[in-house]
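Only a part of the assembly is drawn; its chains keep their places, and the rest are absent.
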Amino acid sequence: MFLKNAWYMAGWSETLAEKPQGIRMLGEKIALFRLENGEVAAIGDRCPHRFASLSGGVLVQDTLQCPYHGLRFDRSGACIHNPHHGGIIPPGAVTRSYPVEERHHGIWVWMGAPEAADPALIPDLSMLDAPELVGTRGYLHVPADYRLVIDNLMDLTHVNYLHPLLGIEDAAANTRVSVEQEGRDVWSYMWTDGSELPLLFQMLWRGPKGNAKMRGHMRWTAPAALLLDSGATEIGGDPGASIFLPTAHLLTPETETSTHYFWTQYRDVLTDDAELTQQIHAGVAHTFATEDEPMIAQVAANMDGQDFWDLRPAILNTDAGAVRARRLLAKLIREEEAAAAKEPEGAGRAVESALPA
Amino acid sequence: MFLKNAWYMAGWSETLAEKPQGIRMLGEKIALFRLENGEVAAIGDRCPHRFASLSGGVLVQDTLQCPYHGLRFDRSGACIHNPHHGGIIPPGAVTRSYPVEERHHGIWVWMGAPEAADPALIPDLSMLDAPELVGTRGYLHVPADYRLVIDNLMDLTHVNYLHPLLGIEDAAANTRVSVEQEGRDVWSYMWTDGSELPLLFQMLWRGPKGNAKMRGHMRWTAPAALLLDSGATEIGGDPGASIFLPTAHLLTPETETSTHYFWTQYRDVLTDDAELTQQIHAGVAHTFATEDEPMIAQVAANMDGQDFWDLRPAILNTDAGAVRARRLLAKLIREEEAAAAKEPEGAGRAVESALPA
């Protein structure tokens, strides 16, 4: 159950250099490579000749050379060189090409009909571009349906139970939530008043102890990009004591049952402390890998392949944001499938039908 | 193919203390926890909110607190505390509860309709309660259908081939078997005359060498509890030289293709020797894990998902007990399924239909 006409993160920009990379997105295997002019190309990662993974090959003059028999493919997915005697390029020697954009330090790939790829639809993460911020970026593989990761992120009250270093169990009763929806965005707001600050906040907090109001306002943008306005302010006190710790959580379904999770952790305090940045990176990566990922994987295992709603989950007030996101996403997917069914035959498969038979 | 209306072992009593435990039985995930009064509770091990495993949580005042968002469930399976702002407990926040009894050092769970749970149906292992006995208890996980483990145990002639330390290959021809059936019990009797004693018996034997008659009388009680009256007596000699080494073999299907195997090894000789008890424990555990378990797993693999009878097994005289047990078990399962099919709709799902929609 994927929304195809959407941009999904395929990787952080800094991780793609002269070596091509393979990634599976929405079940499709994609080869990424960087051209000499710095642009990124994304083509189907299966050679149309004998089905080797092109991402295992080498870059030769802006083409990807297949590691098995040496055919070369350009950014359009077309084979433009057969190195063997005669050098004839047969019909059908072409793989799919995907629209790619680079923005917010990420490589975004459009998984739907290429003609519908509009860069304006890339989720707006400009909150993270504020010049006073420094931070770090990471990646986690989660063996579960991406919607379970969205559920996790849209209800941050789990932090108080699952993450001893990021939350405080006693804070649950003092934590209020609310929800807003607009277009393809759902905001899940969360405030905690007057509780002790959790460890990560304590490390960065500049005001008097015990008088802070924490916030964790998560914005989900369909299908799977989440942006968290996280921070703390002094209650009735010095606005200068406030801290701002925004993060992004960019999910890309790998398959129906596994997810790429790209994350950032930024801050506006102690920004000169590079060692602190490393410590925070290690702490966040460890928390996600040892607390969130096993929990989400366990939930997926406990669901045993059944549909989420068929299991009739009990719904708490704190689920409002996650439920809204699930419903909007399901609606968008239904609409996309209905539109595809209405199209004249073959229109939805423009790329394949352009191939020689 | 499980008999649901039956008691199955969920663990040895001594292994359940202040930490909850999860176990899968007949395909169902169950959370076990011990109350402050010492009683054991067994509830469905999937939180009805977001499907986390409750057994991964902590015990709080006789409730199990979900590790994901902190809901608390009592022994009836009902959520009785929502820690979040407002604290409303929504409809449907309930999981299944299972009847539990503790007997013969074991925790027994009733997997069928709760109203049919009768403690008198717990298999009678009182042979093991004789005050002159000491011994040890263990556990083995077997990656095979539990009926293959029953087959293994109901035909102990395999001991002479599979277990060099527990049997003697030359004893096969001197070993006689017979069978009796009564109610839900099948006895598979086995005697060996005048053979050399196998190693375990030699360690414990008090009579003259080479003049012993060994017995291994196995009682299977449907669906999967086996009790072995094992021992040796001097032929025509001093009854005081006899040794009594009874054991239990309590099988609980985990899934259609895997089995929990709880075992005991008791003895009436050298009962003050605690070090010997440890040696016997280690020897039995090693034998089961390195000889029985791989063989049964191999048999399961060789059957390749096919039905036992469809494979038309050759039947030896020595299979009589195993065949009777298989047939009685199949008959009981057929009767249970026929009875369930006759019930008015919904009656067989009393627990679920009691839940708020």
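In order of appearance the chains are A and B, and numbering begins at 1 in each one.
The rule is simple: contacts are C-beta pairs under 8 Å (C-beta built on N, C-alpha and C of every residue); 3 or more make two chains touch, one makes a residue touch a chain.
Computed from a predicted model, the values in this text were never measured in an experiment.
Asker: If 2 of the identical subunits are displayed, how many subunits does the entire complex have according to this structure file?
Answerer: Whole-complex copy count, per this file: 3.
Just so it is clear, only the chains that are shown with their structure count from here on.
Asker: Subunit A to subunit B: how many Å between their CA centres?
Answerer: 47
Asker: Could you list, by residue number, the parts of subunit A that touch subunit B in their complex?
Answerer: Residues of subunit A touching subunit B: 151, 155, 157-158, 160-162, 169, 172-177, 295, 298-299, 302-303, 311-319.
Asker: Taking the complex as given, what residues does subunit B use to touch subunit A?
Answerer: 29, 45-46, 48-53, 56, 66-71, 79, 82-88, 90-93
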